[in-house]
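Next up is a structure, given as structure tokens.
One chain of protein is taken out of this complex; the other chains stay put.
When the chains are written out, they are named A, B and C in that same order, and each has its own residue count from 1.
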Amino acid sequence: MGRTHSNAYNRIKNFFPELEYLPILKTVCSRSEKKVKAFAEQWGYESIETDWKKVIARDDIDAIDICTPNDMHAEIAIAAAAAGKMVLCEKPLARSLDEAQKMVDAFDESGIKNMVWYNYRRLPAVTLAKNIIDTGKLGRIFHYRANFLQDWTINADIQQGGTDWRMDAAVAGSGVTGDLLAHCIDTAMWLNGAINDVSAVTETFVKERVHQLTGKMQQVGIDDACIFHCRFDNGSLGLFESTRYARGHKAMYTFEINGANGSIRWDLHDLNRLEFFDHADDSKVRGWRTIHVTDGDQPYMNKWWVPGLSIGYEHSFIHQIADFLKSIETGESFSPSFKDALETQKVCEAVIDSANTRSWKDTHVDWTEN
Amino acid sequence: MGRTHSNAYNRIKNFFPELEYLPILKTVCSRSEKKVKAFAEQWGYESIETDWKKVIARDDIDAIDICTPNDMHAEIAIAAAAAGKMVLCEKPLARSLDEAQKMVDAFDESGIKNMVWYNYRRLPAVTLAKNIIDTGKLGRIFHYRANFLQDWTINADIQQGGTDWRMDAAVAGSGVTGDLLAHCIDTAMWLNGAINDVSAVTETFVKERVHQLTGKMQQVGIDDACIFHCRFDNGSLGLFESTRYARGHKAMYTFEINGANGSIRWDLHDLNRLEFFDHADDSKVRGWRTIHVTDGDQPYMNKWWVPGLSIGYEHSFIHQIADFLKSIETGESFSPSFKDALETQKVCEAVIDSANTRSWKDTHVDWTEN
Amino acid sequence: MGRTHSNAYNRIKNFFPELEYLPILKTVCSRSEKKVKAFAEQWGYESIETDWKKVIARDDIDAIDICTPNDMHAEIAIAAAAAGKMVLCEKPLARSLDEAQKMVDAFDESGIKNMVWYNYRRLPAVTLAKNIIDTGKLGRIFHYRANFLQDWTINADIQQGGTDWRMDAAVAGSGVTGDLLAHCIDTAMWLNGAINDVSAVTETFVKERVHQLTGKMQQVGIDDACIFHCRFDNGSLGLFESTRYARGHKAMYTFEINGANGSIRWDLHDLNRLEFFDHADDSKVRGWRTIHVTDGDQPYMNKWWVPGLSIGYEHSFIHQIADFLKSIETGESFSPSFKDALETQKVCEAVIDSANTRSWKDTHVDWTEN
Partner (left out) sequence: MGRTHSNAYNRIKNFFPELEYLPILKTVCSRSEKKVKAFAEQWGYESIETDWKKVIARDDIDAIDICTPNDMHAEIAIAAAAAGKMVLCEKPLARSLDEAQKMVDAFDESGIKNMVWYNYRRLPAVTLAKNIIDTGKLGRIFHYRANFLQDWTINADIQQGGTDWRMDAAVAGSGVTGDLLAHCIDTAMWLNGAINDVSAVTETFVKERVHQLTGKMQQVGIDDACIFHCRFDNGSLGLFESTRYARGHKAMYTFEINGANGSIRWDLHDLNRLEFFDHADDSKVRGWRTIHVTDGDQPYMNKWWVPGLSIGYEHSFIHQIADFLKSIETGESFSPSFKDALETQKVCEAVIDSANTRSWKDTHVDWTEN
């Protein structure tokens, strides 16, 4: 993710030159000096560090972008908050609700800006979905469904741990729930409000994998697949599924929302398109519209090319950092903040808990009593 | 459904002239003499009846096709079995597992042929899916998902009862579970084997509707929407959803199955197409294939038109009756029989039970102990 | 085509019982007594004939349906006209403009009803396209494009002549121009008005094929592929292409029409769908709508199943004969008549002539001076 973030910082001046605050790439930090030097050269960082604590100690730095494996998020973020630095943290916020809550608390006290890289909100088609929903055009919502389907871990030779830290429960916290469903949940609650309770099932199809650090075959602790249904606070039913075992799907993140007067659906594989069904259309010629979201009057697209010309995945990161910088300029709040991401973490924790106990779980957890 | 069945019987001689046994439309029965007379004239029935018991009593009749509301299935079928008549029954088999079991028992004793109109199996694209799966080409199965989405009951002015008997729990037994999910479950178990246990949620979005017979506003007893996840006996995860509140979907029945080596998906809205992902394809040019199932070497299609020319929904009924007649000729068993439909009924019952109790339910119910 | 027509006649009573005139299948004629007997049995014809002149001579026959190879159309139709019989003729009307004109003349004198089986007009989605255009909703028309792509003659072992009469120029008149483009031209002129002039190119990719009757390798006289552009009388540009060498397309007949205020497109492979772009939609959510033409308020669909359930290719024939019978009842004119088909023939003749001379050709030919 270091590349997508670095790319976003580099693009801001080109495409959002009107912003008052522009990013300056003061330093980049990683344990390997050799690798981080090359990275800094490639992406235009002014200096390098190999100890993240030194980054936090530097006076010339206002904001820290955390791209580490999940097990480092909390420690770094809390230290950064203590040092009065803004934090832009990769998702999921943390490995657990407990960690996430501490991160939120750290910033609550400091009052400093923070954000989490739930970047999909800022793909133009997804933002357009939000805009349509906010007009009330869909009417009462009955259904929300989302899935995030991949197929890259079917091969049993893939290892866990080390560079494959997403396969290691100790580092990642969970499998597809934190990695993929967290994205779906963030978008869902942004579009359709809070989730009340969940009933989930998880599965680990490949039970043992070699651990990259020990070289030994070890039990796999992550969830390879997770399905849950839920009720939203607005009375609609939700349905979520994520897996890394859906052959033929590389990164198929889709969502659909059905209201009394209209419906919307979207697929990351074709990220410039939004499908919209408007029941107000004349019944004889009513149908799902496929909107190619590339016009200047559609979200963010006045920054890019002429109508009809697509943008890509990485643009969501550029939009997010641009909006974050704008929020500093205007003093408005920015979402998704740590607090927003905490809500997603609550749902993830309830999902895992529900799967483990084979029972419904309330997501509005009071974590302090856990 | 009387029209689709009558159409199927009328088409057999035209398109399957090689069959040894051809249907003869001896009589058609309905309470209204006027209506049934017109129907008999339109569809070529030789006579009419207004009392179903008289149909069963007639010597010149070998088989009874039950197209009544669900609350009549059991009584008629059991009487027919007792009279030694074959029965072709609309789905779902019955309102409850208890009724369904009695119907199966009635035929177990008689040894007479029976079948249930789970017609979607015999759309060429669906049969092709079965053929692909049977070759083992998909490898170990990880996921099965299906949904059946409609939008026709969003309008709160739609009544329950009478001609809208599908909205009346007393007559229909359940809502979308028996009406729509039953189709999905039948196909799923045919393609992917038995379902072990389920966790479900149901919702009734419109709580009260006028009852057509009483003219009074009454509580709605059916499920407007139902979602469940499950485990199949083969270790794969299942996910099912059905609703009549998905604006923009008229009869969107889709399924998808993901195996280690390939995946398949299908959508009733485009019933002549099957999508197939074959991981054995060269990685550089690998993708989902959309197979237009209209070639002479694809299931049933040598009976119809030249390649590229579509058939419709009603053809599934023609194929089913043709296969049923062929099974009489060859003495082979026919599926879906009452026994097969009983398995679907068990899952439906477990689904409703799970939703009512908010807990996982085993589908391999020993009903006698209920 | 005998099967599709026979099927249509058999379906009328089932689905259009309200018609005053219903077809009675008095006789069917073919040279082979054995084959025609089996056919009559299969499709319910009351008698058989092996000499078409005897059919025309029979007093109990009101209408003749011509399903012969193209080289017999004119002779039979003219004889039928002389005998005062209605004629329903397969397309193209004739092998040449000269033949076609004589057929029209024969009926002009008699005043008897006639029609040509340009059946695609009466697929519900195509009729819906016509209805939309007739409202004027598309505004000034700029472009019309259509193609009919098949791939069945790529194999050089396919023969010409005999049962493969479509490959024999002497019998068929032309190749894809009369067989496939004629359909495209009929629809185009129905939807967008007369064609003024054309510039065409044809190609015969396989130059020699064995003739089925002589057993000898002979030069191929038909056009394997034909492309032409043209101007319609309304000022729009037209573009047409047809081939039997487009690998991967079985029967891909598509058309698209672009007007100042909207556009429409359709594909025979997905015949229940119509795509419609309405520029009047709000620009932020504007897109191509895919209309699943299966609702009761859409053309012909109140005769079939519930919304969402598809019909097939053969239904276009049923609709055409139903409309023809209705026109007898009401005394209204029926289109496409021989006269309408003559206009299509004029364009086909101009297309072939243009390709042969590598020059633009006017389609409003005064044939008598040819």
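In this text, a residue touches a chain if its C-beta (ideal position, glycine included) is under 8 Å from a C-beta of that chain, and two chains touch if they have at least 3 such contacts.
Keep in mind that this is a model prediction, so the values were computed, not measured.
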Among A:Ser310, A:Ser335 or A:Ser359, contact with the omitted chain is made only by A:Ser310
Given B:Asn155, B:Ser283 or B:Asn302, the correct residue touching the omitted chain is B:Ser283
Full-complex contact with the absent chain, from C:Phe39, C:Phe148 or C:Phe277: C:Phe277
Hey, which chain B residues sit against the chain that's not shown? 128, 131-132, 274-276, 278, 281, 283-292, 295, 297-298
Chain C, residues in touch with the chain not shown (by the definition above): 138, 142-143, 145, 149, 151, 154, 199, 201, 203, 205, 225, 227-229, 231, 235, 237, 239, 241, 243, 245-249, 258-263, 277, 279, 288, 358-360
Residues belonging to chain A that touch the chain removed from view: 3-4, 6-7, 10, 13-14, 17, 38, 41-44, 150, 152, 249-252, 268-273, 292, 294-295, 304-315
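Throughout what follows, only the chains that are shown with their structure count from here on.
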Which chain has its Cα centroid closest to the overall Cα centroid? B
Inter-chain centre distance, chain A versus chain B - centres from mean C-alpha coordinates, in Å: 40
Would you mind pulling out the distance in Å between where the CA atoms of chain A average out and where those of chain C do? 55
What are the residue numbers in chain B that touch two or more other chains? 249
